[in-house]
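A single protein chain has been omitted; all remaining protein chains appear in their positions.
Moving on to subunit A:
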Amino acid sequence: MTFRGKAGIYAIAVLLRLVLFFAFPGLPDLLTGRVEISTPVTSFKRLEEGLFLYNHNVWPYDGGVYHQAPLLLPLFSLLPDSTSWPIFTPLLYILIDLLSADALVKIAASGEAGKSRLYTSPRQGKGSTGLVIAAAFLFNPLTIASCVGRTTSVFTNCAILFAIAKAVQGFSFHAMVALSFASYLSMYPVLLLPPLVLLAYDRRAYQKTSVLKFSALNVLVVAGCLSVLLGMSYALTGNSWEFLARTYGIQLTLTDLTPTVGLWWYFFIEMFDSFRSFFLALFWLHLASYVGGLSIRLRNQPLAALAVLLGIFSIFKPYPSISDTSLFLGLFSLYTHLLPLMRYTYVASATLMYASFLGPAFYHLWIYAGSGNANFFYAITLVWSLGQSLLVSDLTFAVLRDEWEVERPEMVGKEAKQI
């Protein structure tokens, strides 16, 4: 991988985004308004509202529109006024995208996807190069759309990728700090802690510390980092803990029922109030339950566990958007050496493409034309989730099959039947 190639890809990616931002002045606001891109907890429009209140010395959570982390406010108010200097916000978002791509390149360069401490894939080295992976991430329409739509989940995605990149490089402290930032911004990344700790441990195994001690230390780092961040937020929002209920509380209780590409909103619109808390607990339990199982089952390949978990989160988390899918697809492209083992890649990608065409059409029929209803859009979000779950389960299958073929060489190339 030459620097020239990498720089070329980054330059084209930056240029493409700048063209989209400035040659089509209506596009950023159009994408910002799309429910597929902006969720109640990541929308740039809501951020602007919070920012306005914050800059006018009003408590930003007044008005019930802004549900994002308080520390985003000083970050964005540091940027020059967006009406007179419209260049800075796009530049910040483009920079974040590049950092994410760079983190992916580092993860790819470590070769962790093909060869971890405990496992070496027979297909090691057949995967794509870091350059291709970065290009696949940067030129993925979903990544571009979330960048131009300026959703704040790109910060979370960048922090997650950065955490993984640091973990595979052996810098567990940096990884934990990055994960704390991601968790602080979006809460759900805290569930990635167990596989990430395992990944960092595997990459530093030469230090001969025990897993338990290592984990305890890292959990302490995350806890400490999170308490500092939350303490700063406490001070920032007028010495009150009320912001917790307005940010993480919204995600936990799903009080904002704006449609998203996920599965929660419709379910909780239909729900009778008396069952609400039960199903909320159940949905969260379902989301969290994958962490333990996958960390144990994929103990040999913690990076694969992280990739699969991110795929699952992008389907089942309370406010998912296409930005979460782009993160999963970024990690998915690390596993191209397993493509021959996957069975439904074509069907899954065709399903995703169908859903991404039909989704906006059905949303239009529901909201603008008035000739459809909410069921139209919900049906498509189901298809979208189906496509993603096909991809996630196919990736899991391929990873496990790869391991299985090492354990039982006589079965290489034979049909595997599910019993």
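The working rule: a residue touches a chain if its C-beta (ideal position, glycine included) is under 8 Å from a C-beta of that chain, and two chains touch if they have at least 3 such contacts; residues count from 1.
Please note the rule applied: contacts and distances are computed from a predicted model.
Engineer: From the list "Large ribosomal subunit protein uL15m", "Ribophorin II C-terminal domain-containing protein", "EKC/KEOPS complex subunit BUD32" or "GPI transamidase component GAA1", give the UniProt name belonging to the chain omitted from this structure.
Structural biologist: Of the names offered in "Large ribosomal subunit protein uL15m", "Ribophorin II C-terminal domain-containing protein", "EKC/KEOPS complex subunit BUD32" or "GPI transamidase component GAA1", the absent chain's UniProt record gives "GPI transamidase component GAA1".
Engineer: For the chain left off this view, which of A:P25, A:G370 or A:P409 is in contact with it?
Structural biologist: In the full complex, the listed residue that touches the missing chain is A:G370.
Engineer: Based on the whole complex, identify which of A:K45, A:R204, A:R297 or A:R343 touches the chain you can't see.
Structural biologist: A:R343
Engineer: Touching the hidden chain in the full complex, which residues of subunit A are there? Just list them.
Structural biologist: Touch set of subunit A with respect to the missing chain: 340-341, 343, 346-347, 350, 353-354, 357-358, 361-362, 364-365, 368-371, 412-415, 417-419.
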